[in-house]
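Only one protein chain is missing from this complex, and each of the others stays in its spot.
Moving on to chain A:
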Amino acid sequence: MSSKQADSAPAVRRRSAAGWALLGSELGVLFRRWRTWAMLAALAAVPVLIGLAVRLTSEDIEPGDGPPFLDRVTQNGLFIALTGTVVSIPLFLPLTVSVAAGDTIAGEANLGTLRYLLAAPAGRIRLLAVKYAAAVAFCIAAALTLVAAGMLVGVVLFPVGPVTLLSGDTIGVGESVLRLLLVAAYVSLSLAGLAAIGLFISTLTEVPVGAMAATAVLAVVAQILGALPQLDWLHPWLFTEHWVGFADLIRQPISWDSFGANALLQGGYIAVFCALAGSRFATKDVLA
């Protein structure tokens, strides 16, 4: 008995030291895949295209024409980051997140590597937690890529200076960059709920493409339902409800209302779908 205790003490210490290695490995695998970089490059291309299109056309853009904030781009390049984010929110961003989240478990099952991770043993709940953390890391990377590429294109192609906000106040460049990073955080949070849904769907199948497609379809359907006024009783419950609400972050003073509401909503979705994924995966037969 005493020898057993002596044995287990270093084992426990080692465990806490090595427990994080799997997350590091997961992030390494995610960001060493050609596919991940292709998706991030495609996202970065959105603000680049917008910037080039605005730069190469001489006519002025009337306020209210085109996507939000487009009319301001010529006066201040930093607005490209916002325009790029707004146009990517409905489809492009959720599509890339669906690929990353739908692949989490189903992708490993499809490769057959799932059985070796579990036999290692990774621990089913630990593996799921690591997978979700990596999916959220992808959400953050995707939002940051959009915003960073937008800022970069803005700096290169247009004048950059103090920014006049929706409320009429003016903030400096440093503060504007901070606000844009806040927008990236908001978008990442919005996508984290979708990532949880994708994680759950990924535990249901061994076909990653199926999980990806199902997740993307849900994101689109939720937005369609959100656009139907007849269903406005349902709208507060849709995970897409606050997706475009980040305009509040570029008011002076900042309005945190939508951030709070979004955090609550996404938190609910994350809790429910991670729990569903956990209960499904904890007892699932891994036969692939």
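Here, a residue touches a chain if its C-beta (ideal position, glycine included) is under 8 Å from a C-beta of that chain, and two chains touch if they have at least 3 such contacts; residues count from 1.
We take it that contacts and distances are computed from a predicted model.
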item: Among "Lactate utilization protein C", "ABC transporter ATP-binding protein", "Glutamyl-tRNA(Gln) amidotransferase subunit A" or "Oxidoreductase", the UniProt name of the subunit that does not appear here; value: "ABC transporter ATP-binding protein"
item: Which residue of A:115, A:235, A:251 or A:280 touches the chain not shown here; value: A:115
item: Contact footprint on chain A, counting only the chain that is left out; value: 3, 11, 14-15, 17-19, 21-22, 24-25, 28-29, 32-34, 111-113, 115-123, 127, 283, 285-287
